[in-house]
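Each chain you see keeps its place in the complex, though not every chain is here.
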Amino acid sequence: MKTRSRFTLGRLIRLALLIIGAVIFLAPYIFMISAAGKSQDDIFTAALSLIPTHFYYMQNFAKALEKVAMGTLLWNGVVVCALIFVFQVLVAIPCAYAMAKLKFRAARMMMVLVLLGLLVPIHATALPLYVAFDSLSLLNGYTALVAPFTISVFAIFLFLQFFRAMPDDLIHAARLDGMSELGIVSRVIVPNAWPAVTAFAIFSVVAHWNDLYWPLIVISKPGYATPPLGLMNFRAAEAGDDYGALMAATIIITIPLVAAFLLAQKRFVEGITMTGLKG
Amino acid sequence: MSALSLSSISKSYGDIAILKNISLDVPPGEFIALVGPSGCGKSTLLRILAGLDHADSGEIVIGGREMSDVAAAGRNIAMVFQSYALYPHLTAGQNIAVPLAMRRLSSLQRLPFLGPVMPGYRAIRTGISRDVQETAKALKIDHLLERKPGQMSGGQRQRVALARAMVRHPSVFLMDEPLSNLDANLRVHARGEIVELHRRAGVPTVYVTHDQAEALSMADRVAVMIGGQMLQLAPPQVIYDDPAHIEVARFVGQPRINLLPARVEYGTVAFGDMRMALEEADPAGPDVTIGIRPEFVRLAADDGSSLPACIERMEFLGSEVILFCRLNAIGEIVLAKLAPAEAAGLAAGMTVALSFAPDKAMVFAPDGRRLRASAVLADAGREKAHG
Amino acid sequence: MASIAAGEIRPVASSVRHERREARTAWLLALPAIILMLLFVLLPIVAVIFLGFTDFELGVGKFRFVGFENYAELFTDRTFRKSLWNTTVYTAIVAPVSILLGLGVAMLIEGEGWGKSFFRTAYFLPVVSLIVAMATVWQYLFHPTIGPLNALLGLAGLPKPNWLGASSTALYSLSIIGVWQTVGFNMVLFLAGLTAIPRELYAAAEIDGAKSSLDRFFLVTWPMLGPTALFVTTISVINAVKTFETVKTLTDGGPNHASEVLLFTIYQEGFVYMKVGYASAMTVVFLAILVVMMFLQYRFLDRRVHYS
Amino acid sequence: ETTLTIHYPMPGFFKDVMDTISKKFMEENPDIKIQFAAPSATYEDGIQLILRQAGTSEMPDVTFIGLNRLRMLNERNVAVDMTPLVQKEGNMAEQGFSDTILKLAQVKGKQVGLAFATSNPIMYYNADLVKAAGGNPDTPPKTWDEVIALAGKIKALGNGVDGMDFRWQGDDWMFSALLFGAGGKMLSDDEQKVTFNGPEGQKAVELISRFVKEGGMPVFTKAAGEQAFAAGKVGFEFQTTGALVNTIRNVGAKFDLRTAQIPLIDPDKGHLPTGGNAVVILAKDPAKQDAAWKFAKFAAGPYSASVVVPGTGYVPNNELAAKSAEYLGDFYKKNPLFQAGLSQMPRMIPWYAFPGTNGVKVTQTIVDNLSRIVDGSAEPKEALDDAAADVEGMLPRS
């Protein structure tokens, strides 16, 4: 303990690297927070100043809240992300378990399908999907927002890696204790896959909270708009944006994500240290 | 009717045959110890018995029922895994409770959130935790029930794994080295608990161990498996005193048996002051091996008939002393086990005279088979060991 | 099967039956995923392949089959070739750099006791960023005259590049943003991998005389991170190849296609020029390239990194 | 009661405007209810949405389409032809829709929409910099040569200041401004041959090259140029009058912002392209069509113009609005910055849309070649000829 906490040269270098890196990575956010507090004419100036000359936070946030129905947006965001995440996990975990721990011939073929799914961007298949949802009259609703993402090949891929490392004997013990395969998945695999599930949760929620492309295609009624869709109310491509309010709105919809990450990373680390034993 | 019966089980991984035509009949209530060197296929056999792995051929019958259609979960077998296989996310108490909960609670009652409000849940849970408490107390882990596996030492984990198996009333017990990580005192205690449980419940048990003391002291019969074959299956005393194969003799007995080369001449084998007449006619060749356990090697006055040897090393083991002596005549090492009192005054480098009890010696054919022989008493002319 | 003598076949049949039962369970567990994959991955791909043989245009309604005409056109399409090249360059920069930086940051954070949570969050924030809004910020940071970046370079007396504006630098500027966005993502995955390395191995390495941290890295960290690294590499390459949003919002592929990447070209052809058939053919080629690449990578690496 | 679903692009611009207009419209027409579809970020997104939704139940009844995309819409037969409606009305001119104005949203004589917000390119300048460079801000340069000379002097001030910025990126609109300003045309009248590489076109690209070489124009992205100008680091900025309000806001009190007419290469024959969008009817149902026509007229009418102009900087698309004091007469007196665009109204001609399925791609080709001129990787003539050759290949054969 004593030697650990001493400031050795190596540690100083490490800390310096980390801090410099953090500043670089945070720079855009620093600008964002600064801009959210500036009036429009204060943002683009020749002088580099991070502190707004007049504090305009109130006005910008007020504008963000007034121009956009933030409540609805955030609610939609939460509902959509939660539904997507729950379905993804429910679908992917049993599948990954079967591929990792059960012998069946289709596993190889499924691996190909999974990799294929990883490769195919939604941008490429959006059109056929759009046509399909339209013909089923499912546009403009949570179904359209959620359904295509209920299958996450990324989740299957991630869980597969994780489950492979779980000892076979654990599953054998569960079988002898009288659990069904579904019981094993829900009682043994899932509780021990917390790090993977949280890591995936972080990625899934971030991706779908911020996704603009697909909502743009399937949602044309403001009632179902997700946060980024609402953010577009500040965009006016032809003549520049209202940056202060845009940044304010961005902060509002980013904060839930940051909070979620802070919560999740704690569980994530706990999860790993708790299950990090060999048997 | 036997409680558990295997017939001609074989299993290969790839080209390598791990189990070769293993058959085994366990009458109700019998305790079988399965011993054998590391990697000989013991765990594999248990896994096949439990339905966790599948034999390439052969048949398993438990309680009169053919098991090929029964999944592991349906066989009602309790098993202690060599690697413990505790659920890392559950406390020790919860780990032990799992098999009971799976059997006593209905599938509705097992549901999260909903289960606990089902009728009857409380009563069953109380029963379960009483049983868990009881088993834990027997294995001296009742103070650990709230800990998770990560917070326990190896020995403690192993006892939890044992408790998880013992808490049930299965139709067969399978235990894979369940006490290997305990210190000697704990091991003796746990051994007693297992024997006690077995006597009370009368459940047929197959017990894998690499500790001979366990195998010999606990089992009704000991099965010695070497290289995927079951070389002998017999009561402990027979395994020790009357091994059917040189490998069995070599594997059982601590310190290990002395094996010395000898020749058959005119139907008799001679070594040192021993002389034995072979009962069987014709071994594969004249070169046989004589086996004699260290406790039957004695120090003798050097009267010409005993073998002079040089003490190379002495091992003090508390209640006994092991002498490593190199025979002057043939350069082989012979072990002798003495009481500390007998060994007093001896030291490495000294020369002693060794004598063997011919009625305790065994003769093995070149292919390892045991050859029956009887001691020939002193009247026959004495001769030096050849070679 | 039934005709073979029962005594011979029975045991064999039992083990086959066991396997069948296991396979059936596996199928049941995987079924929802399989159905959904068919619905949302395979079927749309089939549709895309189908469209690739037509001259379908958005809003026109009617279309006809043109055979391989679209594909023939692709070969002569300068824009397509350019964007293929750009995508390769972009991936060749972003994937390795973000993997290495992600690993480096993860290791620094893991080794540092102080401020772990802060650093993790700081490096992860870019992943959370909404690129629609962040585009504006980057626009400003990269601004050739009033941007802070060039102001700093100016202070240091260095040349001030026209980051997003010049065709010589646009793609690299986008790469910087790409790295910024993915390092945190990779870092989290590497952190998960690092935490799972048994401490005992580092102890063993120290005892074995691995004095420098470089020795310990090559002896323990890197090999033990193998599976994670493979996973991260796969994901990073795929994500780099799939990059779209930054290009769309920051440069629109310009100037003069200097920063045009595949997905952007596909988008442009399909949605801006409305030539869905042609765009679909492009998509098919794009997928084919990716599939071949992944196949090779797996052939090559999967066996090397799993030690069990 | 009829409900109209209305879709519009660029909410950052038009949200307030649309809210005001629709409120007023519903007051006047209590039997028509208006609801908005989620707006699209850009014109491109907007038209993609409409084309995707064409024929589905999701398609809105009314939308607003960029003027250069009307032709595409028409070729795909998505929009309702307004010609019969205009004819039935009879007195369009009295409502402020002069022929010139109607023409802005016509494709081959067919009335595809009614121009809603229109713009033309103007010159913004930083009076402080002009003064510093020895110019007189009150008499802004009238010809391109004067502009270039002054811009060069501004650039010479140093301190990271650039002379000028000309918004050539994104589409061919500003190129059109130079080409049309020289009296040139994109294609021959029968639309079979490229003509933008004629002498007028050559003068235009020559100018662009001179902007860079003599006028001190850096290679900005679109946003970068605006930001630099707002920061007071650019002398002249040439772009749409539609950006006026935002520019005013972004500049604030940092410097003395002025506007003036954009120079024309040929002041006599020269014209300017019209930017902006038109209201288009999509509804097929007769009752809805009826209501939609009412709304279209209202949206393109004088009241709306009086809302759109001050809110954005667009020029009025309705003659009544521009002239009548009831609407905007006073506004222009009080806001001199808005006058530049207004004064150029007589020169406005439709923004040329290329025929055929490659229409949009053609625009991109032109922009790509312009960028080669700007970054100095090609001689103006060379780039222009390349563009012409490329475009030639993209024109529909018939």
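Annotations for the structure displayed:
By letter and in written order, the chains are A, B, C and D; residue numbering begins at 1 in each of them.
Following the convention adopted for this analysis, a residue touches a chain if its C-beta (ideal position, glycine included) is under 8 Å from a C-beta of that chain, and two chains touch if they have at least 3 such contacts.
Quick caveat: nothing in here was measured; it's all calculated off a predicted structure.
Taken over the entire complex, each labelled chain kind is present as follows: A x1, B x2, C x1, D x1.
One rule holds in what follows: only the chains that are shown with their structure count from here on.
Common neighbours of subunit A and subunit B under the contact definition above: C.
When the interfaces A-C and B-C are ranked by C-beta pairs in contact, the top one is A-C.
A separation of 54 Å divides the Cα centre of subunit B from that of subunit C. With centres taken as mean Cα positions, subunit D sits 39 Å from subunit C. Mean C-alpha positions place subunit B and subunit D at a centre distance of 92 Å.
Counting only residues that touch two or more partner chains, subunit D has 52, 160, 223, 227-228, 231, 233.
Among the residues of subunit B, those touching two or more other chains are numbered 51, 71.
Chain-to-chain contact here is organised irregularly, matching neither a line nor a ring nor a star, and falling short of all pairs touching. Here, these are the chain pairs in contact: A-B, A-C, A-D, B-C, C-D. The touching residues of subunit B, counted against subunit A in their complex, run 47, 50-52, 71-73, 75, 77-79, 81-90, 98-99, 102-103, 110, 148-150, 157, 164. Residue ranges of subunit D in contact with subunit A, taken from their complex: 7, 10-13, 15, 36-43, 45, 49, 52-53, 56-58, 60, 160, 223, 226-228, 230-233, 240, 242-243, 245-247, 249-254, 275, 312-313.
Residues 44, 48, 50-52, 54-55, 72, 76, 78, 160-162, 169-170, 218-221, 223-224, 227-228, 231, 233, 357-358, 360-361, 364, 367-369, 371-372, 374-375, 377 of subunit D touch subunit C in their complex.
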